[in-house]
Each structure stands twice: as structure tokens, then as C-alpha cells.
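Structure first, commentary second.
Missing here: one protein chain of the complex. Every other protein chain is in place.
Here the chain labels run A and B in written order, and each chain numbers its own residues starting at 1.
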Amino acid sequence: MKNFNYIQPKSLKEASDILKKKPHEAMLYAGGTDALGLMKQDIIKPEEVVNLKSVPGLNYISYTNGKGLRIGALTELAEIAENPVISEKYPILRHAALAVASPQLRNLGTIAGNLCQRPRCWYYREEFNCLRKGGDMCYAFDGQNKYHCVIGGGPCFIVHPSDLAVVLLALDAKLTVFGDRKTRTVQLKDFFVSPGDDYQHENNLKAGEIITEIQIPELPQDAKSAFVKFRERGVWDFAVVSVGAVIRKEGSKVISGKLAFGGVAPIPWMDESLNAKLPGVALSEEPVAQLVSEILKKAEPLSKNAYKVPLVRNLTKRLLLEL
Amino acid sequence: MSKDSKKGGISRRKFLQGVGSGIIGSYVLTPGIAKAAEALKKNSEKLILSVPLTLKVNGKQAHLLVEPRTTLAEVLREKLGLTGTKVACNNGECGGCTVLLDKKAVYSCHILALDAEGKEVTTIEGIMKGENLHPIQQAFIDHDGLQCGFCTPGQVMAAEALLLKNPKPTRQDVLEGMSGNVCRCAAYPNIIESVLAAAEKAGSETAELK
Partner (left out) sequence: MARKIVKSRYYGDEGLIETMAEVPVDKLKAWGPDAELKVVGKPVSRLDGYEKVTGKAAFTFDVSLPRMTYAKILRSMVPHAKIRSIDTSEAEDLPGVLKILTHKNCPVIPWHWGTTVLFDTEVRYQGDEVACVVAESMQIAEDALSLIKVDYEILPFVSDPSEAMKAEAPKVHAWGNIIDGKPSLYSRGDVEKGFQDSDVIFEDTYSTQVVVHNPTEAHCSVVSWDGDKLTVWDSTQALFGVRDAIAKSLSMPASKVRVIKKFMGGGFGGKLEAGKYSVIAALISKEIGRPVRIALDRKEMNLSVGNRPDSVQKLKAGAKKDGTLLALSHYSFGNVGAYPNDADCSWPLRTLYKCPNVRTEEYSVLTNLGRARAYRAPGHVQGTFAFESMMDDLAEKLGLDPLELRRKNYTEIDPVSNRPYTSKLILDAYQKGSEAIGWKEKRKPAGSEKGRFRRGIGMASQIWWGGGGPPAYATIKLNEDASLHVMAGTQDLGTGTYTFLAQIASEVLELPIEKIQVTIGDTETCPYCSLSGGSMTAPSVSPAVRDASEQMKRKLISAAGAILETSESNVKYSAGKMSRLDDPAKIISISEVIEKLDEKMIVTTGAREANPEGYEINTFGAQFAEVEVDTDTGKVRVIKVVAAHDIGRVLNQKTLFNQLHGGIIQGIGYALMEERVVDTYTGKVLTTNIHDYKIPTIMETPQIEVIIVSSGDLLISNTGVKGVGEPAIIPTAAAIANAVYNATGVRIKSLPITADKVLMALSEKN
């Protein structure tokens, strides 16, 4: 790891100004669970590491009846997993937080960091001068692509690694972003960037912008939610695929709902046309089977990841039937 | 494959055909090395100073001067001589370096030492009273919750964090609580027994006190 100056800003403005002034040399740093790994591998070599933790007031969980949940950017995943209000009102969020990494990493990793983590693609993490690192090609495309995307890829074929993003997408979350001395609100679904648009960034944060808060709307009383993460080992592993579902139903019929998927695309994946088919679907074997056959219909698997399509469909089917 | 179309970017196969396999290596590597060297040279011209750090480890204050990139594990092992904390992966992937930070388990190899300032750091050396074993340590001996012993201090610290939070864990709680610690010898069945036994013993001792 290259040495750096550790900057301790006292305000968002101060942090943002440094980041904006040195967009290539300065890096925002929170829990550090991903950033340290990148720095140890010399994938990033920041000269100035800006410690967001020195800015007060970014670690909170606040629920207002009727309005919903607000989570400060620096809230650790363990806090989210252990918060009683979240457990009661948004169990899907607790479930996703608990599925991240390992207990020790959840004690340090933050919610905003989880959303902003860099891809786990082994070509990106190893000594390959790949597209995302400013090189000329994607090595995964015809290389070892078992864990890569089946949809939305090209010219880079990563999957987005965040578990939280999948459930927050299904929960219709919004982000508050500070930058340029003001804040903006962005829908999470508009936050992530496909490699077709920009293959070096995973989200649309601009230089100097900092996520300060995640807002999750109040869920209707009758909403049901569930999250499933499929991984090869029982801990540490990122999702091979994951599915988040937030559904309102009447009797056994869906009134409305959202499905979101992880591990299938370079961004946390939500298919509006699929979600549009949810209302009216009866949650029983036949109609659910019919519905899930629509998932990833446009998938273009690479040489080693065709299994992800039936995997996602099977998991979604089970998730819906067990709601 | 149908993918080297519009979106597919550059197929590696085609690329290889174009330039020959000999050159691809140097193509991929040389600029990378040159760039890295350049960056470093540039870096070394900038003055990055070591900074003062006050750490509270096992109840005692230590005043140190560290490079910002120094991890907590490096400080513990190299500056404070606390080699009970082991580093096996140096990347937050194994748990050998687990210590407590304000009573929560963290990987000391994967946190900057500067981030531990103002917090209570507890290492394996800090849970003993003199030479007397902590009950978790005794349970690991009694139930043979170890083989080579290299991951053991980390396992003990993870167990301590778990039992501080959840003094009466179920077997499933133990699995989850201890899941951030790899044991390559795979003494897992006995590790589970050790943690359960330590909890049970602590429970019965508390009951006796009452």
C-alpha cells in the first residue's frame, strides 16, 4: 500500500472541497473495508485519503411513522442488522445487511460504502490492465466469467457487488447527495451507471459528491418483503445472484410489487416491464412459474455463467411462493 | 459467441490473433509498470509525514508516530510487540487478526491504526488477568478448539465479542458469530463446542452468584 495523507475534515463542505479540488489524487474513505483492499492491491493509489468519519452527524437510523426511514451514510451494517425498528418495519433490510461479508466487516462497513464499493471482478482486482482500470479490454468477456453478468454488460462485464443496493432498489430508496455546497436527491434506480454509458464508474457521483443519507419510504401495512442471497460459501462470499422482493398482495394475488436482482448485471438490476407484470399474479405454482420465466428474458450469458438464469428464476419463484 | 457485436467491446480472441501472444504480455504489463514507477517517483517527492497517534490498548495508553497507511495489526505487532494478534491474509478474509474495538470484533489487519484512535482496543493479551486464562481460553483448551493454533487468538477474540453481546448463544448463533474466522486446520466442530461450553460455564457461574 502506498502511503498517503490522512485528511480529517470537520464538515461535509471541507471534505467535498478537497475531493473536488483533487479529483484524481483524493479519495473519500469511510469504513475502509473495500478501499483498504483496493489500496493494498495498488488498484488505487490516492495521495489524500479523506476520512468521512471525522465529519459528525452521519451515523444515525431515524424512523418517522408515516414518512419512513432515514439512515445516515456512515451507519455500519451491523447497526442496521441489529436495529429493532428496521427488524420490525423493514426486515428485508436487516436480512440483506446480515448477508454481507462477515461479522467483523459488518462492524466497520457502512451503508453508503456498501453502495459505492468497487466491483469484485477478479480481472479488476488482479494485475490486469482491464477497461475499468483504463485499459483496452475486458478480460472476463471470453475469460473466466462464471461470476460475471448475464445481462446489461458490455464493454465491461462486471456485476455490481452490493447486497444492500438490491433491497434498497426494491424498497424504492432515495439518496441524499452533498456536493457543490448543496444537496441533491437521487432515486437509487438512477444512481447506478451501466458500463455502456461509463465503464470506469459504477455510479453517477461527481467529483466532490458525498452520499449523506439513504431514505426509504414508508411501506404499506400489507407489504411483504423478502431477500435471498445465493453464495457458494456460507459467509464472506459476494452474491452469485440475489433477489429482493417487496410485494403488496390481497389474498393470494399481487396488487403491486418490485423485484430487484443482484449478481446478474453491472448494476443492481430492476426490470420495470417485469414489475409491471406483477399486479394480478396469483402467488401459486403455475402463475409464478409463468412470471419467473420472464425474468432475464434478454439475458446473454457468457461462456461460463448460463447457470445464473435458471438460478435467479428458481430463487425468485421460491421467494414469491413463500411470501 | 454472439457477443463481440456492438456492445461486446474487444474480443480477446480477436485481439490475440491481431497482435500475437508474445506481445500481449508486454502490452498489458509494460505501461502498467512504467506508470506505477512514475507515480511512485512523483509520490516520493511529496512529503508524507508520519503522524502522532494515541492508542488505548488493553487499558494502557501508547503514544506513537505512524505512517497513515499503517494498519492497526502492524502497530500492535511491530510497535507494541503484541504478536498474539496474527496476520494470515492481511485483507480481512480470515479473522486471524481479530481484536475488539470498543467491544466489537474487527479485523485489525483491515483497519487503519489512525481509525482506532479514541477507542478501546483489546487484544488477546488483554483478556487475561496476569497469567490466568480467560474462561474462553480455558474452554478452547478443554474442548481442543484448535490444531496449529495460529488462528486461535483470533477465534478467542471473536468468541469474546460474541459472548459480550450474546451471553447465551444457540449453536446457530455461535456459527454466525464465529463465521468471520477461518481455521484452515478446520477444527470447527471443536471450536463450536468450545464457545458453547464457555457460554454455558459463564451462565452457570452467573447463576451461582445470584
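As a convention for this text, a contact is a pair of C-beta atoms (placed from the backbone, for glycine too) under 8 Å apart; a residue touches a chain by one contact, two chains touch by 3 or more.
A quick note: this is a predicted structure, and the numbers were derived from the prediction, not measured.
Student: Out of all the chains shown, which come into contact with the hidden one?
Tutor: The undisplayed chain, in the complete complex, is in contact with A, B.
Student: Would you mind spotting which of B:Leu65, B:Leu164 or B:Cys185 touches the chain that isn't drawn?
Tutor: Of all options in B:Leu65, B:Leu164 or B:Cys185, contact with the hidden chain holds for B:Cys185.
Student: For the chain left out of this view, which of A:His24, A:Arg233 or A:Lys298 touches it?
Tutor: Spelled out, the listed residue whose C-beta touches the missing chain is A:Arg233.
Student: State which residues belonging to chain A touch the missing partner chain.
Tutor: 1-3, 42, 122-123, 125-128, 139, 142-144, 146, 230, 232-237, 240, 304-307, 310-311, 314-315, 317-318
Student: Spell out the interface residues on chain B facing the chain that's missing from view.
Tutor: Touch set of chain B with respect to the missing chain: 12, 16, 21-26, 28-29, 33, 36-37, 40-41, 44, 67, 69-70, 74, 77-78, 81-91, 93-94, 96, 123-125, 128, 133, 137-138, 140-142, 144, 146-153, 156, 175, 178-179, 181-192.
Methods note: only the chains that are shown with their structure count from here on.
Student: For chain A versus chain B, what separation do you get between their C-alpha means, in angstrom?
Tutor: 24
Student: Where on chain B is chain A touching in the complex?
Tutor: It is residues 1-4, 6-13, 15, 28-29, 31-32, 36, 39-40, 43, 46, 48, 51, 67-69, 71, 90-93, 95, 98, 101, 104-107, 110-112, 114-115, 158, 161-162, 176-177, 179-180 of chain B that touch chain A.
Student: Mind listing the chain A positions that touch chain B in their complex?
Tutor: So the residues of chain A touching chain B come out as 1-6, 32-33, 36-37, 39-40, 42, 45, 47, 49, 51, 53, 78, 101-105, 107-108, 127-129, 131, 135-139, 141-143, 153-156, 196, 234-236, 300, 302-303.
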